[in-house]
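Removed: one protein chain of the complex. Kept in place: all other protein chains.
Our next item is subunit A:
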Amino acid sequence: MTTTAVSKRRIDMPAVLAWFVVAMVVVGLFSRIFQPDLGVMDIPRLAICLAILAIAGVRYELGFMRNWVGDLILGLVTAISAWLLVTTVSNHQGDAALGFWALTAATWAASWLFVERLAIWKTRSPLSTRIINLAIPALFGISILVLWEIIVTGAGVPKVLLPAPSEIGVRLATSVPILWADFQQTFMKAVLAGYAIGCGSAFVAAILVDRVPFLRRGLLPVGNLVSALPIIGVAPIMVMWFGFDWPSKAAVVVIMTFFPMLVNTVAGLAASDAMQRDLMRTYASNYWQTLFKLRLPMAMPFIFNALKINSTLALIGAIVAEFFGTPIVGMGFRISTEVGRMNVDMVWAEIAVAALAGSLFYGIIALIERAVTFWHPSVRG
C-alpha cells in the first residue's frame, strides 16, 4: 500500500484542507470555547488531541510520514477529536462559542482530508479495494451524523426542531417493540401486499394491453388518469371502501405502483427489435413462445426499473395513507400522533426505520436485477 501525491489539479485540495485544519486549530486554541468563560486549555486532553490533529493534517506539506501509516494516524486522531468534541459539548449544551466551532471545523476538514487520502490509496488486493470503497461512503455518513450531533447540542437547538442523533438513537433502542409492531403493520402488511398486487396486476395488464390493441388506446389513458390522482384524495376514499386496517393502505399502494409498472412493462415489451422478431417468425414461433423466449427477457431492464421506482413509492404511499384513519398501530399513525404530542425524537426514529426499510427493499430488488439482467450492457460493463 502506498499513497501518491495528488497532481495535475488546479487547486491542491488536500493542501488547502491541511492548512485550514491548522488555522482552525490555532483559532480554537486561542479563543473561548464555551460560554461564559472556558478556554480550551481548561480541557487539556481536547487541546492536546487537536494540536496532534493539526500536525497530522499538515505533515504532508511539512514533508514527513508521507505514507499510509500517517494517513491512518490522521484518521485515528480525527476520530478521537470528534469523540472528545461530542462528549465535551454534551456537558455544555447551547454554550458553544467561537473556539468550539473552530475546532469542529478543524475536525470536519480533517475527516475530509482523510477521505481524500483514502480515495487515492492504491492497493493490489481486491479485498482491500472493496473495503476502501465501502469505507468512503460510510465515513461520509458518520461525519454527517457527528456534525449534526455537535451542532445541535452546541448551538442548543430546541429538541422539537431537530433532536440530536444520540437522542434519536436512544429512542430507537428503547422503543423497539413499538417500532417493530408499526413496521409489521405498515411494511410487512400494507406495503408488501400492495406492492405485490400493484406490480403483479400491472404486469398482467401490460401483457393484455400488448395483446389486445384496443386496450392500448382504452386502458393506458385510464392508467394515466389513475396515476395522476392525488394520494391525499384517494386515501380517505380507500379507507371508506376497505376499512381502517391495512387493506385500505395496500389499496393506496396498488394505485401508486400500478401505473409505473404498466408503462414500463408496455415499453419493455416493445423493446425487441425487428430482426429478433423476424428471427422468431422464421422459426414459426407462436405468440407465447416469442413472449417468453424473446420479449419478456428483453423487457426485464424496464420491468426492474419500475420495480425499483415502486419500492420507494410503495412505502411513501402506505405511510401517508395511514394519516387518514388507521388502527392505533403503523408507521404513518405513529408519526402523525407523535408530532401532535411533540415527541419529535419518536418521529425521527420512525423516519430512520422507514429510511432503512426503504433502502433495504430497494437494495434487494437491485440485487435481483443484477442477477436477472446480468447480460445487459449497463450491468455486465
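To be clear about the criterion, contacts are C-beta pairs under 8 Å (C-beta built on N, C-alpha and C of every residue); 3 or more make two chains touch, one makes a residue touch a chain; residues count from 1.
Keep in mind that, in the parts below, contacts and distances are computed from a predicted model.
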Record-based protein name (UniProt) of the chain missing from this complex, from "4-phytase", "Protocatechuate 3,4-dioxygenase subunit beta", "Aliphatic sulfonates import ATP-binding protein SsuB" or "ABC transporter": "Aliphatic sulfonates import ATP-binding protein SsuB"
Touch with the omitted chain, as defined above, among A:Ile11, A:Ala228 or A:Ala284: A:Ala284
Residue in contact with the excluded chain [from A:Val27, A:Leu72, A:Val170 or A:Leu294]: A:Leu294
Missing-chain contacts mapped onto subunit A: 275-276, 278-285, 289, 293-294, 297, 373-377, 380
